[in-house]
Each structure stands twice: as C-alpha cells, then as structure tokens.
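Excluded from the complex is one protein chain; the other protein chains are retained at their positions.
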Amino acid sequence: MSSNGSAAWRVYLSGEIHSDWRERIADGVREAGLAVELLAPVTDHSASDDVGVDILGPESDSFWKDHKGAGVNAVRTQTLLRSADVVVVRFGDKYRQWNAAFEAGYAAALGKPLVTLHDPELTHALKEVDRAALATAETPEQVVEILTYAVAGPGVPR
Amino acid sequence: MSSNGSAAWRVYLSGEIHSDWRERIADGVREAGLAVELLAPVTDHSASDDVGVDILGPESDSFWKDHKGAGVNAVRTQTLLRSADVVVVRFGDKYRQWNAAFEAGYAAALGKPLVTLHDPELTHALKEVDRAALATAETPEQVVEILTYAVAGPGVPR
Amino acid sequence: MSSNGSAAWRVYLSGEIHSDWRERIADGVREAGLAVELLAPVTDHSASDDVGVDILGPESDSFWKDHKGAGVNAVRTQTLLRSADVVVVRFGDKYRQWNAAFEAGYAAALGKPLVTLHDPELTHALKEVDRAALATAETPEQVVEILTYAVAGPGVPR
Amino acid sequence: MSSNGSAAWRVYLSGEIHSDWRERIADGVREAGLAVELLAPVTDHSASDDVGVDILGPESDSFWKDHKGAGVNAVRTQTLLRSADVVVVRFGDKYRQWNAAFEAGYAAALGKPLVTLHDPELTHALKEVDRAALATAETPEQVVEILTYAVAGPGVPR
Amino acid sequence: MSSNGSAAWRVYLSGEIHSDWRERIADGVREAGLAVELLAPVTDHSASDDVGVDILGPESDSFWKDHKGAGVNAVRTQTLLRSADVVVVRFGDKYRQWNAAFEAGYAAALGKPLVTLHDPELTHALKEVDRAALATAETPEQVVEILTYAVAGPGVPR
Amino acid sequence: MSSNGSAAWRVYLSGEIHSDWRERIADGVREAGLAVELLAPVTDHSASDDVGVDILGPESDSFWKDHKGAGVNAVRTQTLLRSADVVVVRFGDKYRQWNAAFEAGYAAALGKPLVTLHDPELTHALKEVDRAALATAETPEQVVEILTYAVAGPGVPR
Amino acid sequence: MSSNGSAAWRVYLSGEIHSDWRERIADGVREAGLAVELLAPVTDHSASDDVGVDILGPESDSFWKDHKGAGVNAVRTQTLLRSADVVVVRFGDKYRQWNAAFEAGYAAALGKPLVTLHDPELTHALKEVDRAALATAETPEQVVEILTYAVAGPGVPR
Partner (left out) sequence: MSSNGSAAWRVYLSGEIHSDWRERIADGVREAGLAVELLAPVTDHSASDDVGVDILGPESDSFWKDHKGAGVNAVRTQTLLRSADVVVVRFGDKYRQWNAAFEAGYAAALGKPLVTLHDPELTHALKEVDRAALATAETPEQVVEILTYAVAGPGVPR
C-alpha cells in the first residue's frame, strides 16, 4: 500500500526564466497525470522588471525602480513560496540568478523539501545550495521523475 | 508559463473604515476576475464600538467598555489576519488609526507580505510601517493592480 | 463591506461535559446559519475514562489506567485543538476541570483566540485564564453572539 | 454532542515495510467508514532502495547510492509527515528501522500526536520512543480503534 | 562521561502557594549543590491579588480588579515561564488552581519538559495534565531527585 | 520564596521620543535597584530622521530618504525588540506615532509581554493596542512599580 | 579573518553508551583547546534504566517501569538537546539504539546541525539519518576535526 493523500501537491518552480524548463516539467506532470499544482514567479522578464514603476509610478534612480519592482514581485513569490510543499530551484548558465539562491535559502530555513536543477559544470559554484537540497537533477525530466515517485509512488510506470 | 495555484488568495484589508477603499478594491478584484477572497474587520463603526457591551453587558467605565469591544472584535480580526496570505493596510487622514499600525506590525512579525495604502502626505509619519511593506500604494486601484499581477500575472490585461 | 472568508471557521469547544452548553451553542450556530464547524472532545464520560484500557488492555494501577485513557483522548483533542481557529473553554461548578484550564493554556501559547464561558462566581478563581481570553461570557447564547459577530458581522440580526 | 470536523484526518503510517500492517489499518479504516486519509512512504523495498540511482544516475560508492535514494524518498516522506495530523510508527522485529525512529523524533519535535505500534518484546528497546507517544498499540486493529475513537467518537460501534 | 553544560538550569515552579513545597525544593537543590536557578510567581497571596489595583488604581467591579491583577502578575509569570528550561507544576488540595493547569498547558505547547507534583488522590482529576508531563512526583524531595539526576547525573549521591 | 532568576531582564521602551518618560523609568529602576536592562530606539529625532542619507548618501525624493532612514533604524529596533523580555510602549499626544503601534503589534505577535503607557484621553483610540497589553499605565512611575513587582516581587518596598 | 564568537559551542553527544567515543571526543576537544561544552545523556546504563522506579516508586509492569525511567531521562535529554548548537549522534553495532535515531529526528526537525558517527557497515541501515546530517564520520577523531574546523577554523593545526 502506498498512499500520498488526495490533495494536490504544491510545487514552486523558482529560478531561471530564459529557458523552457518549466514547460518541460509541466508537460511531464500532465503526461504522468500527477496531482501536482505548479507555482511560479512571473516569468515575463520585462513585465517583471517594470512592474514596480508601471503600477506605482516612475523612478529616476534605477536602484529604487528595481526596489519597487522587486517588492511587487515578492508579493507573489513570498506567498507562493510559503504555501509550497516542495521547492524546485533552477540555475542556468546566464545571469547571476541570485534571486534563485535567495529563494533556495528562504525555503531551506522554512524546512521545505528542496530540489535543485542545473548543469554539472555549475556543481562547484552551487555546492552549498545543493548541500541543502534533497536531490540535484540535471534535466527537467529527472525532476518530473522525482515528483512522480514522490507523489504517485513507483507503481506508476516511468 | 506562470502559475499561481488554484486556491483563492486570502487578502486581509486592514485599517480605515470611513472611506470606500474596500469597495473600490472589491470592484476591481471582481472586474479582473481574480481568485481572491477579501477579508475585513467589521466596518460598521458604532456596531464595532458597542459590540462588547451589547453582547457581554454594560460597563460604567469607558476603558472597560472599550476593552470588551476590542476583545470581541479581535476574535474576528486575529482569526482573519492569521489566515491571510497577504495583508493590505490603509491609513486615512482622520483618526489616529493605531489599530491599523498594530495590525501591520502583527502581520510583519508573522512574515505576511504587506502592502500599505495612503496619501503621500502621510509618508514621513508612516516611514517605519512602509519600510516593512513590500509595496506602498496611493490608490485602491494600484492595490488591485498589484493583486492582479501577483495572483494572475502580467498576461491579464490591466 | 465586511468579508469573513468562505471557509467555515473551526471552533473548538473545550471543557465541561456535564451540561448542555455545547448543544446550546450548536443550536444557536445552526439558527444563525453560521459557517462554523464545532469541534469537541469526546463527551461521553465513561467512554472517555475507559477508552485506554478498553482498547489497549487492562491496568491494575489506576494511575496507568488514567494515563492510557488520557493519551487516547489526547490523540483527538490535540489534533482538533491545533486545527482550530477559535477556542471556547467552559468551566462549570462541578469537578476540578484542570483539563479545561490546561487546554486554555495550550491554546493561548499557540496564539489561538480564546473565549471563556463560566458563571460570575468563578471569576476570582479563573482570573488568569480570563486574562488570556479575548472575551468572557456567562451564557452559551453570548458565545453564539460573539461567533455571529466574528463570523458574519453585525449585518446579521441577533 | 461530539464533533470532529468535516475534513478528513491525515494519518501518516511510518516504519516497517515487510508486513501487512498498513493494509490491516486501511481495511479497518474503510470498514469503520472513517474520514481518514492514510499516507505512507513508498513501501516497495527495491524501488525505494534504487530510486536515487534510477533517476539521477549510477554511483560506484554505495554510501552515495544510499544518499541519493534517501534524498528522493525524503521528498515524499518529509512532505507527507509535515502535512499529517497524526503519525503512527510501526516497529517490526526485522531490520534496524532507524528511519522509523528518526521519523518519530521528527514528528515529536513538530508536536504531532504520535502512536507507536510494536510487539511487547520490543518495549525496553523502544522506551524513549514510546514515552513520546500518546498511545502504544500491539496490533493494527488497536490502531484502528484509536483512530475510530479519535475521529468518530465512541458513538460508532467498534 | 556525563556532561550537563555549565549554565545553571532555569526551573520554573508553578502552582500552589499555600504550602512550603518551593522551600523544600530550594533546600534540596542547595544541599545537592545543583546549578539550578529556581523561578517562581509571586507567592504572597494578598500582594498578588491586589497588585493590579494597588499600582494602577481601584476598580469597583471585582472582575476588573482581578483582570488588572492577573495582567500585572502575568508580566512576571509569562517572562519566567518562557525563559525556563524545565517547568514543575504543583497541585494542592485547596483551591481550584486553574492557573497551575493553565501554565502547564502553556509550557506543554512551548515544548518545555514538564514535571507535575501532587498527592495520589488527585490522580484522576489531573490525568490529562500528568499525561503531558515527563514525570509525576508525590513529594518535593522526589522533584529534587529528578533535578539532581537531570542536572548532575547519577554520579552525585542522593 | 519568590525567585526571579539572576539574569537582568531586558525591557524595551518603544514609542514617544519627545518627553522624559524613559529617563523617569530609568531613574525609578535605578532607585529600586532592579536587575533590568533598559533598551530603546535612538531618541535623537533629527539623527534618527537623517541617518539613512547621512550614512548611505542623499536622496532627492523624501519617500526614499525616509525609507533609508527607517531601514537603518530598524537594524537597531528589530534587534532589540526581538531580544527583549518585556516591551513597554508609550503613546504621547503629539505626532501620530504609528511606529509605536507597529512595534506593539510586532511584539504581540512574538508573544512578548506588553505594557502600554498613555494618558486616559487616548483610551478610545488605543483600545485595540491596550487589549493586547497585560497592563496599561498612565505614568512612568506606574511602569516602574510594575517592573519592580515583576522583577523583584512584593518584598521590595515600593 | 575568521571569527567564531566568544561563547562556547554547546555540542550534544547522543547515542551509544557502551564504548568510549565520548571520552575520545572530550580528549580531542581538550587537546585542541576548543571553546566547546560537551553535553550528554546519563551514560550509566543501569542508573538510567532504574531511575524512574528508584525515584518515583516501583512498578510491577516492565512497560511502566521503562515509561517512568524514560520520562526522567527525557527531562535531561530534552533540555540539553533543545539547548545544543550542534548534535552528534553515534550508532554502534550493539543494541537497537532507536533512541539515538529518535533524537536525530528531533534535532533535525528543530534545524540543529547534525553529525552522525558510525562504522561503514551500518551505512545502508542509516541512510535516512545520514541524509539528514551535514557530515558522517567513522571515528571520534574525525568528529573532533569537524568541531575544530567549525569552532576554531583552519588556522588551528590539526
């Protein structure tokens, strides 16, 4: 017997916004028929960058423009992150993605199960983040397999 | 992909009870079709003031009348505040509204994402409260835009 | 506008099991049409006293009989107490009801809104418990009024 | 009156995977018609042992093979354990089952009501774990009786 | 090797104020040379009853007199209880001592190790409180022995 | 016997900075010989207002000047508030002092014992804050008496 | 620059009581001159087994004898475990040592840094416990090296 509860698992997908990794996980989750709700930050880069000044008025100093934007985005990300059952954090090879590492640290302190996703060449740079994770995957498909195992158990053919 | 979860967000609207800001936010949320539940304290001023003695018996000393009333109101407000995902706090230009600032502090200590709403002339007086907020809006419509972005993402036309 | 959320409030009714106060609250809640789920310990006195030895085997020493019984009851009461939004604690004039005071302290430490219910002649003996409560009622009907105000607001005729 | 809430109770069944105790509890819960969701780790021993390397790639060192597997399993078990209302931990006479004791300690620190299940000959070895439990049962049927009492009350014939 | 740390243990002695049990524990702790700081509520009954009105002004209604007094006492008791490592709660045969049971519940919810102290004839009435305790003693001298064992280990002759 | 522990109590004095209430409490504490450490925000008004831009550079927009200043002050106030055993909050008749109410709410959510201090004419406006407090004083000398009772007990002549 | 703070680190040594591993760690810590306080359960096996009945009176049923003893020991172990900065858990090849695994789980849930210590042949049986640890050592000397690095940094020759 292997029971996982009837409520959908809430899985927050943090990090990189310039590749299709979230879509690949969403496709895999759908194909596996998993009771999983995928949560994500806003991934439209320019909308995300400009949302603060778009809604709350322009800033001449870019520090404050960023500050406003980061605040509005955090209304979403903090709410989703705090409500998540599992947190997956993706690091790509572009940009510094300090936000991804920040959210990984935030999730770790809250005791959320953490899965990291990145290419092997980032291993050394990410060693502290990976150390806090329960699994480190290299492909979105591996994340889908982890979620399938966690949510549905090994009875589901992979 | 941008996913916000299927459960409605619980947004607690704290503060001023003598203007129509809650209705304007409710209208905006309804028009935007957001999955948001708006929560609020009792906003009928005299009912709120008298509820303690109305239910639990009269008091000759106004301190204890207020004490009783504040207690009964807190059964509602503490329950809603603790269950909220996001807390919006409105400060108007009338009355001292220490209760609004108290609830902002309470929410901040619980780690709830906080949005403040007030006219620019209150900026200096509210600097510590605004510092703890993720966004400071001047109009209810800006709050609706923030909730729209947070809950539904930028794909929804504003 | 006055909004209380769509989910039913969970209200745990702790304390006295030898009078009909829970039924009177249940009647009042039903009549008022409140979205309230009432939770309670097992109130069948002898079933509650004997459940430990009934299920887990007899004890010759009454201390351990009580210990077993209190454990099995606590599986229920701790789960319900921890899941409650509001806790009402009733003290009657019979028995020592230390369990009621224990649950009041437990609820207070968890930050749950607390309402006490007892006759005025117990005021001095209960002063520390009442101090931790947001309201002290003398009748079950007053508790219903408090719940009506908290859950449905003053728009509902009382 | 005796009310237990309308939401199903989430009961996590931790420990031994080489006997049919979970099935016997599931049968009993079904027969009693309890509003209980049973949660469990993956109980397919070899799937559980191999899941880390199956998904994330082979390891030559068995320590790291185990480490990977334990991580993927923990994505499931930590999520279920943290979401559970009640935790039942079964100790059998085979294997060391340190994981069961680890999960009992984890649950105890989170304040979850804990029930242990084992044969009397393990009493001395398990005294610290039993001390942290609210009840110690010898048979799965006793666990069903405890859940019946906790969830449905004594009105339900056992 | 048996090490207990160099800092003195803070032990809060809650409950009955009309017998010499605290002095007997203090004597025993001193004789055993334990690194223990004993903490206590104010045990001067009339000072404790009157402190609210003595400091903050008279009340005509005894409910509010008690309310004020209980508040001032709680400044002390909550601070000490929250800072304690271990909590001992004494129940005597006089008075209802709901405050003792309230503090036991408060301490239990905070995860503090709890020891109860009372005569055997109170066993049935205190079963839920005793269930939450790690030990139930009948004499202050037994409490001293428990503290001696816990703080200094068995190497210290008792 | 009445024991309060050997460590000095940390008492944070929040609120009004334009009267001598902190000095009067400090004088009283010193005269009573209490083991109390008084903690406070920076009370030099212009230093406090300007510290953000003084240290981190000028701002043309007063909102951001205030934001910077409030941040630097919060490094101090959050640290002290979180480390305090007891929090006293003073409201005067000048300025809006929303920061005082914010800190009261923050302290309440952390479970810190709270004492308010204000003139009776502010009672109605402060009813929610006073409701969360264990005592409401009108003079700094009353606060000293409360601290004396809490820290040293009634044996110390007042 | 490498600073570790002036306060001694509190390191709780949980687990096996039938070998000299605690002494070897104590020797190593002393030789390295580390600012470390070592904490431990009572390691006198028969004193530990009998302490419950020795202090609180005899039991005819061995379950309750063990229950009493485990309670008194837990007064010590829970207090030390909760106060520890770092927890080291040792598993030997004798006895089942479920208590060690229980304490590891308890420490993990509290977020304490965890180090495990055991022979390589126990690796498979301990994989879930090791997964929750920050390091797995095979010898007490390795634990000393880890503590030396953590407390004093690499500047101290090993």
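All chains are identified by letter, namely A, B, C, D, E, F and G, in their written order; residue positions are counted from 1 within each chain.
Methods note: contacts are C-beta pairs under 8 Å (C-beta built on N, C-alpha and C of every residue); 3 or more make two chains touch, one makes a residue touch a chain.
Just so it is clear, the model here is predicted, and its values are computed rather than measured.
Taking the whole complex into account, chain A touches the unshown chain at residues 62-63, 66-67, 69-71, 73-74, 91, 95-110, 120, 123-132, 136.
Residues of chain G in touch with the missing chain: 1-7, 9, 85-86, 111, 113, 115, 133-138, 142, 145-147, 149-151, 153-155. Chain F residues in contact with the hidden partner, per the touch definition given at the top, are 8, 10, 13, 22-23, 26, 37-44, 47-48, 51-52, 55-56, 68, 71-72, 74-76, 78-80, 82-83.
Assume only the chains that are shown with their structure count from here on.
Computed from the mean C-alpha positions, the centre of chain B lies at a distance of 25 Å from the centre of chain F. The set of chain F residues that touch two or more partner chains comprises 109, 111, 131, 134, 136.
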